[in-house]
Structure formats: C-alpha cells, structure tokens
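As you look at this complex, bear in mind that one protein chain is not there, while each of the others sits in place.
So, chain A:
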Amino acid sequence: MADDTNSMDEDELEEEEAIDGVAHQKLINSLFALDGKKKKKQSVTLRTSNISNNLDMAIHASRDTLKIHPQDLKLKQKHVSAQLQKPLSALEMEKTKRKLARETVHSEMTKWEPVVNEIRSATQTAFSNRPHGLQMFQSMQPKSFTPRTPLEQEIYAALGKDESLVKQNQALSVAETKALKAMSVKEALARRAELMKHHTLLSRMELKAKRQKKIKSKRYRKVLQKERVAAEKKELEHLRQNDPDAFLQKIELMEKNRMEERLTLKHKGGGKFSRLHKAYSKFDDKSRDAIQAMLEKSKELTKKLESLCDEEEEEEEEVNIVKTVESTKTSDSFIDDQMVDSIIKGKFGQLKTSTNMWLNSTNQFQTASTSNSNADGKNPDIGTCHSVNTHTSSIDTYTDSLPLKVTENLSANSEQSLTAPDKKSQETSEKPKSSDVNVIKKTSVSKKQDKKKKMCNESNKADISKPVVFLESADQLTVNEDELKVTMEELFEDEDVVEEFSKEKAEMENKNVVKHESKLPGWGSWAGPDYKHIQEKRSKKRSQAKLKDQKVKKPYAPYVWINPNKDQGIRKLLPKSVPFPFSSVRQYELSVSQPVSRGLVPETATKLLTKPEVVTKLGHIIKPLNKEEYMSRKEDIDMEEIKTKSTEFRK
C-alpha cells in the first residue's frame, strides 16, 4: 500500500513535469530506470491516467523504454449518461429494505448473546428490582447543616470540602460515586475473591508450619537434624577457610554450649551436643578426647548389659521348667511373667509388642480366674491355667524361630481361647474340665479325634481349635516356617467342609440357572382376549440373553461362591444408564455423593448447596429485561475505554 501511494505521488509529479517540458522527462526516465519494477508501473499508470489529456507527451516519455502498443492509442470513452437511473421496482425495493432490516436485527440481537448466555448458565436468578432496606425520601431528609459561629465556619471550611460528605439533593457522595465508577460489582467481587484466596493460602501455610512443629516422629526429626548438621558443618568449613576470627568465635560459642550441655546430663549418644562435637572433633583435640572417653564409657556400659542378659536367660529357662511342672500359684506365675517381660525387653526388642499383648492377656485371665475362684469356691480353672502356662513356655522357647506374625496370631488367638472357656466355666463347672484336658493333650503331639469333635461341637469351635493347631505346628516346626501353613483339609479334617461347600455351591448354581425352553413353539401361547404377544416375546428375549451371559461367564475359583442375586433389590432402585449431562458413571456418582441436608453438612454449607434456582418475591411484578439497563451501560463502558485508549495514544 505504501509503495502504491508513493508511486501515485510520483505520478502526479511526473504529470507536472511532463507539461513543463520533454527535457525533464529524460531525467525522470533515468530515475525510473534505477528501479526496473517501477518503470513498468509507470507505463501502466501513464496509459490510464494521462491518455486523454497529453497522450503525445506520454508516448514520448515512454518511447525510450517501451514500445508503443496499439491499446495505448485507444481512447477510452468517458461514460457519460445524461439520464437518471431507473428506480427499483417496488418488489425489489422492498426486498432490499427487508435485507437491510434483517441485517440490523441480526446484529442487534447478537449483542444480546452474552446477556442470554449469562442468564442461561446462572445457577441462581433472583427476580426483584425492588430496593433493599430503607430508602430516604426527600421530605424526610434532614436540612443541611449551615455553619454560623466563626469556629463552625472554620471547621466547615476545613472539612466541608471532604468528598465523603453527602450534599443535599444527592443520593451519593462524591467519594461514593467515584468508587462506584472505579469498580463495578463484578470487579469488586473478583478482587475480593482474589484477596480471599491469598488469605487462605497464607493461613494454609501457617497451619502447615504449626503441624510440622508438632510432628513427633523421631525419624522426621532425625532427618531434619541431619540436614541442619550438614548445613552447619558446611558453614564451619567455610568460616575456617575465609574468616578465622569468626571461626574462633564460633568455636568459643560451641565450647560454651558444650559446657552448658555438660552441666546437664544429656550427653550420651545421640544428643545434639554430642553430635555437634563429633563434627568439631576434627579441629579440637579436647573435644576429641572427650568423645573418646564417652565412647569408652558407653562400651563399658554395653559390656555390662550383655553379661546381665546371659544370666537372665538362664533364669528364664529355669522359670519355664517350673511353670510346666506346677505353676498353680497364680501370683508366682505373675512374677515370672514380669521377669520374662523384662528379659524380652532387654533382648528381643522387636518381639516386645507381641509378647506384651500375650502377657497382658494372661494377666487378665489370671485376675478373672482368681475372681472366679473366689466366687465359686471350687477351682475349675486350674486346668486352663496349666494350658496357659504351657502356651507361654512354648512361645518363649520358639520366639527365636517364629516370625513376628505368628506370635501375634498366637497371642490374639490364645486371648480368645482363654476368654471363651472362662465364660463356659461360669455356666457349668463340668464341661470346661474336659475341654481343658483337651487343650493340654493337644500340646502333647498325640491326636484323639473323638475329643476333637467334642471341641468342635462347642460354640466357639474355630476360636478354640485354631490356636491348638498353631501350637501343634509350632511344636513340630521349631525351624521350618513353611510347615506352619495348614491347608483347609487339614484344619477341618474330620468335617468334610470342602465337600459340603461344593455341594451347597452346586445347589445354589442350579437354582440360578435359567432352564432352556423345551416346549414346542406355540405350546402355551394361547390366543384370546388376554393374550399379550409383545410381553412374551420380551421375556423370551430376556431369558435368552441370560443364557448367553451364563455361557460367557468364567467359573471362578472352586472355593468361592459369589451370589449373583445379592444386590438385585438395590439394583432396581439405581438408574440403569448414565443420565444426560454426565459422561461417565464416576462423574454422576460424584454429583450424587454430596450430602446437602441439615445435620449432614454444616449449616452454611446447606444454605449454599440448596440455593433455589429461581428466587421471586411475593407480590412482586417481574418485568421483562430493560434494554437501557443492559445496553446503554455497556456502551458507556465502551466509550470510556475508547477515551482512555485515545489519551494513552496522545501520551
């Protein structure tokens, strides 16, 4: 475009010069010759523009460079029409009018699109233009204050110009109108939302810091400590190389700290102080010595502890023997247990929890049994006491070999087993005796099936039999872990549980199987007034589909039976397909999963979640949208925008 205009300017110049004389033409031609492109253009423009007036000159001008074409000489006839154009026919006129109207209507209506979209997508629309709260009318407004005394006048002169004062006959003060102009409600809301977001972020950080401060995990603290120590080390190294004075000061400070630390008795092992000193010991002989001394001390201590443990182990074995032999005195066993506890604490750190559980259970049992014995006078629980003690002994002896899990199981199971016969003993005094005997016998490896059956007949058969099995296995296994796992057949050897299950399973499966129709076609489908052709067809289709399903389904594991009809009742109440606006089941489930009722969510949340879609006021006329309200405002904004832009350009 720019080039074109340039060339046009040049054309005009050229014209004038051509009139002046041919001499200039040469010069201009030579100028044009500098640029090949322009030359050609020149000739064209000459042809069109100058042909009528000074054709000769034009030809002369182009003689040097171009040949004269025949069309150069053709004169274009000027299109001069003396007549006025014929007016359009009425039909055509109307058509054009309509077209115009259509276009304007279209453009005007498209302006409404954002408004309509907003209305359609709004979650809540409130239809009330009625002003909220009180409204002051003119007659009720107080008279404006007029200063009289000089002091008042002075004050008024100082403050009266304040923008926040409301003047008479004006609803809003200057400051308020300014504020309104400066920010629309939408903007204000957006700003507020932003501030809120910032605030929540801050508070979240605060909370995080608080939470981190409260963490009690030793591991976490250790990691933190490590990081801190590493950083300090680095700093120290840095100081040593760059700033010896500061380094010395730091060392002094450390020494002071060390002394303070030393005054307290927290200096063994993993204290902050000792760890720091390990770092400093590279540079400080004294501290190195101190640490050495400390280490020796600790070694000594550990040595002593080992010897103690050995002694205690010996004791423990003795205790076990005592237990298995007699241990009728509960108090004795209690003391023994305590000792065992202490030993275990000393040696088997990792097994501590499980055995403790176990021990606790025995404690409970003992208290219970004593109370029982007090109440009954007889002593039906002695047997069980025996068994308990045997249990403990077995555990103690095999704790080395058994994995942690097994011992835990044991303790839990034994707890159950203990409580169960205990209850029984309260009811009848005879039965538990047999069971007790049972338990004892099982500890010795021999198996007598009839007695076992008795056991199983009792209500808590699983509870009781399990620990027994475990104990047996423990007896046998001592070393091999794999043999601990007992198959179902072994567990319920006498009962044929597996077979029973498979029988039941087959029965259930047969119930659910849809029978293939063996009737001949037409049989049973009677004609008549009540004959329903379509329904029958449907049911047939359904049954066939079911059959297909059965064929497709793969049989699952032989010891599992999943009831296919379990959720039938609920399934009836659930939607069969994903409803319209949702695209996936998960999405739909999420939409349903948010409770809204009072009591299930906080009160404010209920209010927010149950906002009605449409809010109308009683007895309030809802008027159609007012065009001026929407359009004029927008135009004003547009105008303001244009103004601001133009001012920016000027700057």
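Throughout what follows, a contact is a pair of C-beta atoms (placed from the backbone, for glycine too) under 8 Å apart; a residue touches a chain by one contact, two chains touch by 3 or more; residues count from 1.
Just so it is clear, contacts and distances are computed from a predicted model.
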| item | value |
| --- | --- |
| Among "Late endosomal/lysosomal adaptor and MAPK and MTOR activator 5", "Negative regulator of systemic acquired resistance SNI1", "Postreplication repair E3 ubiquitin-protein ligase RAD18" or "DDB1- and CUL4-associated factor 13", UniProt-listed name of the chain not shown | "DDB1- and CUL4-associated factor 13" |
| Listed residues A:Lys26, A:Lys99 or A:Lys286, member touching the removed chain | A:Lys99 |
| Sites on chain A contacted by the missing partner chain, in the whole complex | 94-95, 97-102, 104-106, 108-110, 112, 115-116, 119-120, 125, 127, 367, 370-371, 374, 572-576, 579, 588, 591-602, 605-607, 609-614, 616-627 |
